[in-house]
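Only a single protein chain was left out; the remaining protein chains are all shown in position.
Entry: chain A
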Amino acid sequence: MQQSFETEYKKYLQLLTRNKERFVVWALAIMTAVFLLSFILPRKYEATSTVFIEKNVIGELVKGITVTPSMEQTISVLTYEITSRTLLTKVADSLDMTLGKSQSENEVLIRNLQLNTQVKVKDRNLFTISYTDKNPKLARDYVNTLVRTYIEQNTSSKRGESYGATQFLSEQIKAFNEKLQKAEAEVNSYKREKGGVISINEGKLFEEINSAQQKLYDLELKRRQLEGMRQVTRKGSDPLQLKLVALQKRLDELKVQYTDNYPEVLTVKGDIESVKEQLKLRKGGEVLSLDPQELARIDAEIGALKVSEEGLKRYIASNRQLLQSIPQAKAGLAKLEVEWENQKKIYDQLFARHGQSEVSKQMEVQDKSTTFRIVDPALLPVKPSSPNRLKLMLLGIVGGLAGSFALLVLADQLDPSVKEVATVRESGLPVLAVIPRVRDPLGEAASRLRSRRIFAASALYFLLMLVFPVMEALDMPHMDRLLDSVYAFKTETVNRVLH
């Protein structure tokens, strides 16, 4: 491996030493061609504008209150926005570039503009827009117009956005206001409807029912008493009855002390029998002998008690019903109220946002939020950006050497002559002697002189050529002026010939 590399290296070195004059001349020829090319290539000028995305102090101050369009997003789509078809078309129109051109030509134009426009973002809030064109003036005007148009459009779009947002919020607020009012009305009407029910305290009601129940019992008791009394009153008013009652009483008392065969008991018993006999005889019509006044009073009292009893019963029943209906009514109200509250919440939020958006709108209107500031407007480019002659020339020098060497190798590869003893050996004949190249001092001196002359001339020529890159490096525009005058002369001649 090492061996083969060494032999290869030696092979190329020999190739180079053998053909050094040719190598130098070819290299110079390639260099000359590249140099010429660097001058012949159409010159292109680049105009660049730097735009600063300024964040206003107010923005920081009103942070949270206002909602400003996000800058990050703006920057991320900047390139696309700037090279968008609509914007470029607008710019081309305003620069009269589309004047008198067909649709397809315009397409090509726009595509070229897109290709030659470059947007670069640096440091997050600084970006440059550059454009290359053959015409330096056009490049400058284009960049400036593009930047201006973009900023205008951006500002107006942001304003539009803010306006839109405010408008949307207003509309929403209006709609929600209506909804809220409706909900409120519903709640109110419900309250009106079930207001009594809702406001009743359940415990109290329960107590009331209980006390009413108690009262009812009391009334019933009283009525019963009265009814009982009425009976008694009727009996009391009959003397026979009274006598009977007294006798009965006497009998009872006697029975406690005495047996039934006690005379007095027997007497009383007889009396009772006789009274009873009398009472039986007196049956029919003799009853009214009672006190009618007293009776009527009792009856009236009983009637009144019955009425109030009825009333109480009804009261209790209705209250019981009421008690049952309270939870339902309350649930209905709660539902309505929740609905209303939700509406209200949204409405409040919307209202708050509306206030923010109003401030944002005002900021946008007064340009108080982020703004684009043109730090560096595009200037008329003096020096062509392309071709980069210096680079091209340096490349030409390197490429000339490399290309010349490649040509040498290629020529050597293509050379069909016998190059090695091994080739001759293949013929099958014995190689009797390998005679090294004999040096002829005279001839060598002559060839040395010749190659020295060639080298000297080449060196001189190379130094002469170096003038051009040096001129380029020092920004000396002599060559451009010369080329311009040559082109001018050519066009003039062509025009003269044509007319």
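As a convention for this text, a contact is a pair of C-beta atoms (placed from the backbone, for glycine too) under 8 Å apart; a residue touches a chain by one contact, two chains touch by 3 or more; residues count from 1.
We take it that contacts and distances are computed from a predicted model.
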* **Absent chain [UniProt protein name; select from "Extracellular solute-binding protein", "XrtA-associated tyrosine autokinase", "Dihydroxyacetone kinase subunit L" or "Putative tricarboxylic transport membrane protein"]** => "XrtA-associated tyrosine autokinase"
* Structure fact -> Out of A:L99, A:L429 or A:L464, the sole contact with the unshown chain comes from A:L429
* To do: Write down which of A:R437, A:H478 or A:R496 is the residue touching the left-out chain.
  => A:R437
* Asked: What chain A residues would touch the chain not displayed?
  -> 10, 14, 18, 415-421, 423-424, 427, 429-443
